[in-house]
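If you scroll down you'll find the structure; I have some questions about it.
Shown here: the complex without one of its protein chains, the others still in place.
The block that comes next holds subunit A.
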Amino acid sequence: MSESKAIQLEKQEWRRQRRQERWKQLLTIASPIFLLLVWEFLSRTGLVDARFFPPPTAIIGTFLSMAASGELFSHIGISLFRIIAGFLLGVIPAISLGLLMGLYSPLRHFFSPLIMALMPIPTLALLPIILIVFGVGETSKVVTIAGSVFFPVIINTVAGVVNIDRIYLDVARNYGASSKDFFLKIALPGSLPVMMEGVQMGQAIALLTIVAAEMMGANAGIGYLIWTSYKAFLLKEMFVGLMLISLFGYLFSLLLKGIQAKVVPWK
């Protein structure tokens, strides 16, 4: 039995597309490995100064010995706590106020200028004031992160609510929705896709902020590890800190994408 020419052609085309897809996946995995290999090569051959750019294998070795001594996990633990606590402290009020502002235009008009005026100030520039008000303890770091996460989330939440198609508000009104229903059944789910993009952005900013905040006023954490290692010229330890931040950023992004797919199944 022989297949028609047309079918054979389509099969070939399908296989070609499959190969292309696999090739693209390979590229995605290959690029970080390629970068590390180039780095390793340059460092080992002395083309770049190995004192400033130790080879990745040496950094991984340092990472393992730091992990074995347990020192690393206390830094990771304390940074994770600050990131998560600060993240929640920023995201929850931002979503609540953002929904209210999106639904009730007088609130939006009242709060918008305040947000516009405060947003450009980097929370890190406020760190001295935050330290004065909240002391040098954990609270000040958590507040710093909360402050920098707050703005992208609230702005996206308001935009998310405002951009909900008017017809859904009409439907809700026509079917007798109460204010609570408007809030929970229309504004919250309807704004979620845009809101989650703000949360993604907030997550990235939280990581930037924690490192800088720990460099300036802390005695533990990944930022502290990076800063003290640098000052003691322990550059391998410093690179371990940098790689951890990069890894965290990647994992948080994946986590939030997963959450997004869970809470916005209808997109």
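Here is the rule we go by: contacts are C-beta pairs under 8 Å (C-beta built on N, C-alpha and C of every residue); 3 or more make two chains touch, one makes a residue touch a chain; residues count from 1.
The rule is short, and it goes like this: contacts and distances are computed from a predicted model.
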item: Chain excluded from display, named as in UniProt, from "MucB/RseB C-terminal domain-containing protein", "NitT/TauT family transport system ATP-binding protein", "NAD(P)H-dependent oxidoreductase subunit E" or "Thiosulfate oxidation carrier complex protein SoxZ"; value: "NitT/TauT family transport system ATP-binding protein"
item: Hidden partner chain, touching residue among A:Y168, A:F183 or A:Y230; value: A:Y168
item: Which residue of A:G98, A:P152, A:G190 or A:G221 touches the chain not shown here; value: A:G190
item: Residues from subunit A at the interface with the omitted partner, ascending; value: 165, 167-168, 170-178, 181, 185-186, 189-190, 192, 264-267
